[in-house]
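Note that this complex is displayed minus one protein chain, with the remaining chains in position.
We call the chains A, B and C, going by the order they appear; numbering starts again at 1 in every chain.
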Amino acid sequence: MLNPKLLLDLLAFRREREWEQFHNSRNLAAALAIEAGELQEIFLWAKDDELNARVEERKIEIEHEVADIAILLSYFCNDLNIDIDAAVRKKMELNALKYPVEKSRGSSKKYDAL
Amino acid sequence: MLNPKLLLDLLAFRREREWEQFHNSRNLAAALAIEAGELQEIFLWAKDDELNARVEERKIEIEHEVADIAILLSYFCNDLNIDIDAAVRKKMELNALKYPVEKSRGSSKKYDAL
Amino acid sequence: MLNPKLLLDLLAFRREREWEQFHNSRNLAAALAIEAGELQEIFLWAKDDELNARVEERKIEIEHEVADIAILLSYFCNDLNIDIDAAVRKKMELNALKYPVEKSRGSSKKYDAL
Partner (left out) sequence: MLNPKLLLDLLAFRREREWEQFHNSRNLAAALAIEAGELQEIFLWAKDDELNARVEERKIEIEHEVADIAILLSYFCNDLNIDIDAAVRKKMELNALKYPVEKSRGSSKKYDAL
């Protein structure tokens, strides 16, 4: 998913610090959820019409949280040998079956409630 | 971050279903956290020495959760005009300052406790 | 926090199944976050004016998620010897200092931005 050179740099960053020992699948998944919670926290309590201003004000922080998520996802997929692009492609095909355009257009319902 | 053609397909998928109306920054961040929780749930209660078997048994499900996270992250960054690779590069540079190799090698401490 | 008899029943439920071995602090905290994500999922993508209908439609599921959170919080606090009422009382006093009425009335800002 990331630029291959960037992924190599991330792996070198981790290796130099000998952090592989902490990065099992459970801990990486936990870290991902924690970082996603931090991203979410930025928008908490905002009214809908305040969201754009919130994004403006806290853009740098948002970029940091996004980066943390992308980094953790990259480590996770590297370690478990998951090809993110292929996984996304396959999931999109499944979603196309679960959410046919005619039934799901303009609806936020889950597929089992369509 | 994703292959550009894949990102275009994801955006078309969403446009056809008129789902942009549900995808504000807050909701996408919430969805990311929820999906990360589902990924994490796969490893819950497992002992360390059971993690590899867990990965084997539930590989397809793991790939689906990873795909969901990558899809949501891609929408989020597309909509907020964030370049994921650039954000990761910048965050890695910051992390290099916060976690110098000599101080952080083999340690899981946060930078403010190093 | 829970009725003392109910807490005793929860502890007996766990003991009979020999589940204490899975319930360390990290796993209970992870389970709490996962269940909170499931609760949150119920409201995902809903517009503000759809929230009441969502609550009506999915009340039983909401009660189940709330119960899971309360059960996990009760195990966590039991195991770590935390008195929830005392912790809440102390936190409310801290919050009163961080959020004085005059400054925080009608505002969703965090204390460090007031």
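Just so it is clear, a contact is a pair of C-beta atoms (placed from the backbone, for glycine too) under 8 Å apart; a residue touches a chain by one contact, two chains touch by 3 or more.
None of the values given here were measured: they were computed from a predicted structure.
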item	value
Interface with the undisplayed chain - residues on chain B	30, 33-34, 37, 45-46, 48, 108
Positions on chain A where the hidden chain makes contact	22, 27, 30-31, 33-34, 36-38, 40-41, 44-45
Residues of chain C in contact with the chain not shown	1-3, 6, 9-10, 13, 16-19, 21-22, 24-26, 29-30, 32-33, 35-37, 39-40, 42-43, 46, 48, 51, 54-55, 59, 62-64, 66-71, 73-74, 76-77, 80, 82, 84-85, 87-92, 94-96, 99, 101, 104-108
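Heads up, the rule we're going with is that only the chains that are shown with their structure count from here on.
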item	value
Distance between chain centroids, defined by C-alpha means - chain A, chain B (Å)	2
Inter-centroid spacing, chain C versus chain A (mean Cα positions, whole Å)	25
Chain B residues counted as touching two or more neighbouring chains	22, 30, 33, 36-37, 40
